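Just one protein chain is left out here, and the rest sit where they should.
Right after this comes subunit A.
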Amino acid sequence: MWTTLTSEASDARNRASVISRPIRIGREVLLLIALGVLVAIFASQSEFFLSERNLTTILRNSVDLAVICAGMTIVIILGGIDVSVGGIVAVSAVLIGRAYQYDMPDMVVVPIGLAAGAALGAMNGAIIAKSRVPPIVATLGTMYIFIAVLFLVIGGVWISGLPNTLSFLVLGEFLGLPSGLFVIGAIYGLSWLMLRRTPWGQRVVAIGCDEHAARLVGIRVDRTKIQAYALLGLFAGLAAVLYVARLRNVEVNIGTNIALEAIAATILGGANIRGGIGSLLGTLMGVLFIKMTQNGLVLIGVSSLWETVVIGGLLIVVLVLDALETRRTS
């Protein structure tokens, strides 16, 4: 699957991606090795790590992050970034929680969550596209606003005891497999089609490679940007739906760290923070790396405080290797 992605990507894009292709394969192989080492360490130290139940647990814990990361990959390929996704998850989750409290059915609640996420994402996109404020700064600003909204709406109180009518999406089984697998498959399949099989996807890549050139050839850069951020927002809204479905409450700290985890997974997976390059499959492996680390450290009895050290350490290794590679080829 990966080779298909790569060759499709190369065909669809300009020379920048052709030059960078060896780097990405290197990154991909590196991540595979890292995952293999990780699995070997955890499996040798804990008899439970590779059990069916534990692998299901890892998958279930990955679903919301994976969904967000699909959108984050597209935004990073576009040359953007969104540090406010945790805030979008939080605001969407609060609206979902409130809607449930008013006894609204799932078929109303879910669209509310998705629409809220898409609207907030579109707002980010509009600010970034129209004001030309660097995306990291713009979304930092909106993140503060989203968190304030969360506090203003729920005032430090948890919304709890929400219905579990949708929990089958994460906790259930379908065709003998965990249902989360199908959610992830659907989102990544859809994202891949949009990114690699539509003119819209080509525009995203073109803007990420060279925004100025994209403008010159007549691509409507602002509109594409707003759409990409809205898509990420929509996925964050979906993640909020899945989060509430699984945990049945909305806490004041909801969304903490999720932006950092999403960006880390995407960069680990081979996306270039300068835009133009990225791989959905690699991102998925990045998600798996983070969630396996969180799970495995607990299973082998290492303090969870080390988790961020492992993830941060690998991130630095990956980025340094990438920088060295770039220097060598250029």
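Operating definition for what follows: a residue touches a chain if its C-beta (ideal position, glycine included) is under 8 Å from a C-beta of that chain, and two chains touch if they have at least 3 such contacts; residues count from 1.
Simple rule for what comes next: contacts and distances are computed from a predicted model.
Participant: Since a chain is absent, check the UniProt entry for it and pick the matching name: "Multicomponent Na+:H+ antiporter subunit C", "Response regulatory domain-containing protein", "Rhamnose transport system substrate-binding protein" or "Transcription initiation protein".
Facilitator: Going by UniProt, the chain not displayed is called "Rhamnose transport system substrate-binding protein".
Participant: Using the touch definition from the top, which of A:N61, A:S84 or A:T224 touches the missing chain?
Facilitator: Touching the chain that is not displayed is residue A:N61.
Participant: With respect to the chain omitted from the figure, which of A:S51, A:S131 or A:T165 is a touching residue?
Facilitator: A:S51
Participant: Which one touches the absent chain: A:V153, A:L247 or A:L319?
Facilitator: Once the missing chain is taken into account, the touching residue is A:L247.
Participant: Can you name the residues of subunit A that touch the chain not displayed here?
Facilitator: 46, 48, 51, 53-54, 57, 61, 64, 151, 155-158, 160-161, 171, 243, 246-249, 251-257, 294-295, 298-299, 301, 303-305
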